[in-house]
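Removed: one protein chain of the complex. Kept in place: all other protein chains.
For chain A:
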Amino acid sequence: MNKMRYLRIGVALAVLAAVLACTFAHVPAGTLCALCPVGFAEIAVASGSVPWALLPGVLALLAVVALLGRVFCSWVCPTSLTRNLFGGRTPRGLTGRTGTCAGCATGAGSAAGDPNAARTRSSLAAQGIVLAVLLAVSLVVHFPVFCLFCPIGLAFGTLFAASRLLITWQPGWELIVFPAMLLAEVFLLRRWCAAICPLGFFFGLAAKLHVRLPFAPKPRADAATCLYAEGCRTCATVCPEDICDATATPRDLEDCTGCLDCKEHCPTKAVKLTGK
């Protein structure tokens, strides 16, 4: 069944729970915002000096993406958590799919086109435009403007508003506004991850390195057992990014978020995580 999806929900919830536990135990571990490359850049331009103390955490996060791929996106990001929790049976991924693979034929077993040729790719250029605009705005208004919209920040904001409610008994509008903004971004702006998320710009660059690292794990179909030639498109159908593991180019694998749904659902267990 959806074993991997429940596992991902568990991991993302565990991260939120860990941050809450740190808050009540007074351990200053911080939210994920302390690792954010976008926050790093925003603060640098908004305040006019580089916050060097943030850099080790930022580089560590990017190193994880370079080694393991965009695993942050599907395993930790509250955007994916929201989709996995409230997105119905087929939550969408980076490219905003609805659950039917674009290149897959409807009839089972019939030879269909290559799903990788038909899939929409995440766009570094679109994310780069957003990043450039938000840095320019932060420079002018002197506060990190994207932090007001970031789904990750909104999720943690909701969490801390709830904790503030418990500590000082002061309910705030953010308890309503933040979850509403989060849901709107995730479900109305279905291209959020592919076309807007400026964090995705940095992750996209790190993913370019990831697909070129010979030892970094990537999902590939073992040609000996893969049923692609017989018309099987299962991996592309279950993949939130429409990636077919049999024909994926490095460019396609850049969009892989390591959710492992393909590995779980492959009928012949042909999908392996290999370096090349």
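List of remarks:
Here is the rule we use: a residue touches a chain if its C-beta (ideal position, glycine included) is under 8 Å from a C-beta of that chain, and two chains touch if they have at least 3 such contacts; residues count from 1.
As a convention for this text, contacts and distances are computed from a predicted model.
Selecting from "Carbohydrate ABC transporter substrate-binding protein, CUT1 family", "Tat pathway signal sequence domain protein", "4Fe-4S dicluster domain-containing protein" or "YtkA-like", the unshown chain of this assembly corresponds to "4Fe-4S dicluster domain-containing protein" (UniProt protein name).
From the options A:F72, A:F160 or A:F203, the residue with contact to the chain not on display is A:F160. Interface note for the absent chain: among A:A14, A:V27 or A:A63, the touching residue is A:V27. Across A:M4, A:L54 or A:L260, the single residue that touches the chain missing here is A:L54. Within the whole complex, the absent chain has one touching residue among A:A12, A:L81 or A:L134, and that is A:L134.
Chain A residues in contact with the hidden partner, per the touch definition given at the top, are 19, 22-23, 26-31, 33-34, 36, 39-40, 42-43, 46-49, 51, 53-54, 57, 95-98, 102-103, 111-114, 116-121, 123-127, 129-130, 133-134, 137-138, 140-149, 153, 156-157, 160-161, 164, 167-168, 170, 172-174, 177-178, 188-191, 194-196, 223, 226, 228-229, 231, 246-247, 249.
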